[in-house]
Each structure stands twice: as C-alpha cells, then as structure tokens.
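Complex shown without one protein chain; remaining protein chains in place.
Order of writing sets the labels: A and B. Residues in every chain begin at 1.
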Amino acid sequence: MKKLFALALGILTAIGGFVDIGDLVTNGLVGSRFGLSLVWVVVVGIVGICVFAEMSGRVAAVSGRATFDLVRERLGPRMGLLNLLASMAVTLLTYAAEIGGVALALQLATSVNPFLWIPVVGAAVWVVLWRVKFAVLENAFGIAGLALVVFAVALWQLGPDWADLWQQASRPFVPHDESHTTYFYYAVALFGAAMTPYEVFFFSSGGVEEHWEAKDLGTMRANVLIGFPLGGMLSVAIAGVATVVYQPQGIQVGTLGQIGLPVGQALGNLGLAFVLLGFFAATFGAACETGLSVGYSIAQYLGWQWGKSVAPLQAARFHTVVLLSSIAAVGLLLTTADPIQLTEYSVVFSAVALPLTYFPILVVANDRTYMGRHVNGRLSNTLGTAYLVVVLVAAVAAIPLMLVTKAGQ
Amino acid sequence: MSGRARSAGPRGICGLLAMVVLVVVSGCVAPAFDSGAFHRNAVHALDSAVGETRTAALVLRQHLSGRIMRPYADTVVTNSEEALGPVQASFGSVDPPTRADDNLRDDVGGLLSDAGDALAAARIALRTHDARGMRKSVGELGSLADRMEQLSERLS
Partner (left out) sequence: MSAGARTETHDVVLRLLDHQLVAPDGALLGNVDDVELVEHGTRWLVTGLMVGPAALSQRMPGRLGDWLYAVWRRLHPAEHPTPVVVPIEHVVRFDSAVHVDEPAAHALTLTFGLELWLREHVVGRLPGAREAGGEKPSRRPVEPGAEKGREGLPPAPTRAPLDGALGLSALIGRQVRDAHGEPQGRVTELRCAGRPRGERQEPLRVESVVYSRRLLASELGYSADRQQGPALVRRVVRTWQHRDRLVDVAQLEGLGDVDGELRLRDSARPRHPHDA
C-alpha cells in the first residue's frame, strides 16, 4: 500500500513537474501561430526526454554517478569544461527565465510590476534551496503543478471542433501565412522546450540524492514513462486552447497573461485561480530545479561534495555556487531583460546544447563494466541511436534557423 | 587528452557569441530598402497591433462578464499597451522609400497611434472600474482591429 502510494506520488510529481516556463511560452505561442500543426514535435520531444531520462536515471541508479561526473570522465577535462560552460550558460539562462516566469505569474495575480517581484522571487527560491528538504521541494511543486490540468478542462469546455484539431495534429502542414523556415524554427524551439538539458541533470542528480539503486529502476521507469507523457499532454492542452481562441483572431501570443486567458474565458475566475497556482508552481519548481542543476553540474565536474542530503556545511562549495547562480540569474533579469524573450532564446539554445550531454550518457549506458546486466538493451539502443541523430540535427539546425527567421519573426 | 579541443574550443564559443549578438541585433533593425520591404514592414506592424487590440478587447469582454479578475485583466491590457510601443517606434523609424509610400506611412502610422490611444483608454477604464468606458473600449478596439486587418490583407 505504502509502495503504491510512493509510486503514485512519483508519477503525479513527474506530471506536474514536467511543464516549465519554456513549455508554457513555446506551446502557447506555437498554438496561436501554427495551431496544432506542430504537435508531432511535442510527441517527438516527449519520447526523447523519456529515452534520455530513463538512460540517465538508470546510469545514476546502477553506477551512482550523475551526468557531469560522466561527462568529465568520458570527455576529459578540456572538452568537459567546454561542455560544462555551454550547458551552464543555457541552464543559467533557463534559471533566469523561470524566476522571471514566477514574477510574471505574481504580476497576473497582483498587478504589481514584475521587476519588483524579481528580487523577492530570487531570494525566495534561494531560501527554498537552502532550507527545504529535497523530497519536500520535489513533491510540493510537482503536485501543485498539477493545477495546470485546468488547461485540458478548459479545452474541453471551449467545445472546439475536435475533428478539425485532429486534422491539424495528424496531417501537419505549414499555415499559409507562415514560412517553412519559421515553422521549423519553432519545431526546434518546441523540441528544446520538451527536451531541456537541465531536466536530465536534475533527474539523475536527484536519483543519487535519493539513493536510488538497481532495485528502484521499476519505480524510476514508471515515473518517466507514465509521468512525462502525461505531463506532455498538458503541453498539448496549452497549445490547444491557444489554437482555439487565438488562431482564428490572428493574435500572436507573447505574454503569460495571454496564455492563461482562454482558461478564464472557459471556466471563469476559479479556472484562472488554478492557472495562477499552476503557473506559480511550475515556474517556481523549475527555478529550484535549474538552480540546483547549476550547483550539481559544476560540483560534479570538479568532484566536489554536492547535494541536499548532506549537511550544508559539508557541501560549502556547492551551496556557494547555488547562491552565486541565484544572484547571477536575478542580475540578468534586472538588466530589464524580458523573461518571455529569455525563455524563447533558452529553449532554442537548449536544443543546441543537448547533444553535449546526451551523447556521453548514451555511451556510458552501454558500458558493461558499469552497468552490468542493466546495460542498454536493443530497444534503448535503437531509440537512443535514433534520437542521437534527431538531437544532432536539431542542434545543427537551430542557429541557422534563428538567423534566417530573425528568431521567429 | 592534451592537445584536443584546443582549436575547437575558444574560437567556437566566440563564434557562437558573435552569432547570438547578430541574431539579437538583426531582430531589432528592419531596414526598408525598397517598396516591397516597406510593405512587409507595414504588414508586420499591423498584424502585431491587431493581436494586441484583439487581446485587450477579449480580456475586457471577459472582465465585464465577471470571468477574469481585475489584476489579471489589468496586466494583460498593460502588456498589450507596452507591446504596441516598440511596434509603433520601429515602424515610425523607417522612412518610406518612395513618394508613393508616403500615404501608406500616414495610414499605418495613424492606425497604430489610434490603437495606442484605444489601449490606453481601455487601461484607464479598467483601473477606474468604469464599466461604460470598458464597453466603449471593446467596441473601439474591435473596429480598429478590423480596419487594421483589412489594410494588412490589402497590402500582403
């Protein structure tokens, strides 16, 4: 019974924790401009993150080593350092975007200027990272993030033409007023939003924090293979309501307020309250994950003691990195950078940085001295190799597409 | 281990940075070399303005029917107003390439500035709890959006 509860909790957390500011913004924007014609990318991204997270979770459980431990040992300190710098630049950008997202959610609830919220939110995130236990942090925001299910309810309530939506999703085409390059630029952005590298840094490091072992592989797989796809359904629902409400009116979604507005239209203030709770939980939870990921990754590269399962004084360097990265993220936002724009860049650069960590994990998941009988099987390797190609193509295409489309204009 | 990545490393990162800067800069500047580019600029500005005015109209309607609470509605309308500013500024900063485009510049500029006024009026009505003003704004924003859309369709 207790085991079942733990399993359910893990899955619910994975669903609620799946969506972050990147998914919210990108899905809302794409829904309003391209309808559901890019849903296939979300599906590709979800399967991808399942493959990647399952591999890295398995490696973490069996070998006890998290992502950047392995990156350094397989790529050496120089390549590893370049890898670390690129991955941390993207993660820090995402961290700033998440903090900005929390501030925007609070603005929607209070109409107080987000720049007044940003330092408060940054401090609050850091306090949570400093004081709150890992399990509490993960579960509380994951469960609260489930409030975003309200997008699915709203989609149903809006009574769309389901046949038309299905048509868009199943027979993708480029809308007549959009170019092919913009279409594929947003395909890369959606892919990066679904497969953000920090998710895997956090997932594998979290596994080590929670002392996963080979016997926990079943639970881990259930979390990933059930939780992530259901979480991904929320992404589709967000794109769905934007499609139904905004696409016919020619409105391009560019703010968090616009993303939640259709829910208010469908369900009134109660629905809106769920939206605000969901926005807050999703962005705050992801802010915690990205902030920790910066600390985890740098500490792992250098071999430092890291983690929240040890007393803070035993991991002074780790906690210092987390503190400094929080300050840096707030500083970046206070240059009056627009959090939505930061988000749009962060998802694209996520796609660029993804192969840097994907490839070493794929290799180590095949190392028989580490993995023993838990080494990648045929299915993992078939999918793993297919996604290696996908991830490389997306990474190579991202920046040229960004240049050609002037970042999607 | 030694010797590897020495060539790819720093230069690669510099290149990447340069590209990022290029993207950000190119996103801001949209020079009009010819009439076609000017028309595309106009269409782009009009389409953005249509989105903002329609959003504001939508949120006002929902607020009037009691479905969207005030802080949320206020934020959405304010965001729309703020988003229109740069659109206006970037269109206004480009000179028409030919004399024939002068009229177009005036038309689009006029519509954009009307949209800005309508959004400001909507925000004020919302903040002063002025239901009649809000209803009036809904109508105004809607008809402005229609006119901008028509012009945009004629141009593209």
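FYI, contacts are C-beta pairs under 8 Å (C-beta built on N, C-alpha and C of every residue); 3 or more make two chains touch, one makes a residue touch a chain.
All values reported here derive from a predicted model rather than from experimental measurement.
Visitor: With the missing chain put back, one of A:L84, A:A97, A:A329 or A:L362 would touch it. Which one?
Guide: A:L362
Visitor: Considering the whole complex rather than only what is displayed, give the residues of chain A touching the chain that is not shown.
Guide: 63-65, 69, 72-78, 80-81, 130-131, 299-300, 302-314, 316-317, 319-320, 323, 362-363, 366-370, 375-376, 381-382, 384-385, 388
Rule of thumb we're sticking to: only the chains that are shown with their structure count from here on.
Visitor: Please name which positions on chain A make contact with chain B in the complex.
Guide: Chain A residues touching chain B: 76-79, 82, 85-86, 107-111, 177, 245, 249-252, 254-255, 257-258, 260-261, 264-265, 268-269, 272, 276, 399, 402-403, 406-407, 409.
Visitor: Spell out the residues on chain B that touch chain A in their complex, using ranges where they run on.
Guide: Those in contact with chain A are residues 1, 4-6, 8-9, 12-13, 16, 19, 22-24, 26-27, 44, 47-48, 50-51, 54-55, 58-59, 62, 66-72, 74-76, 78-79, 83, 149, 156.
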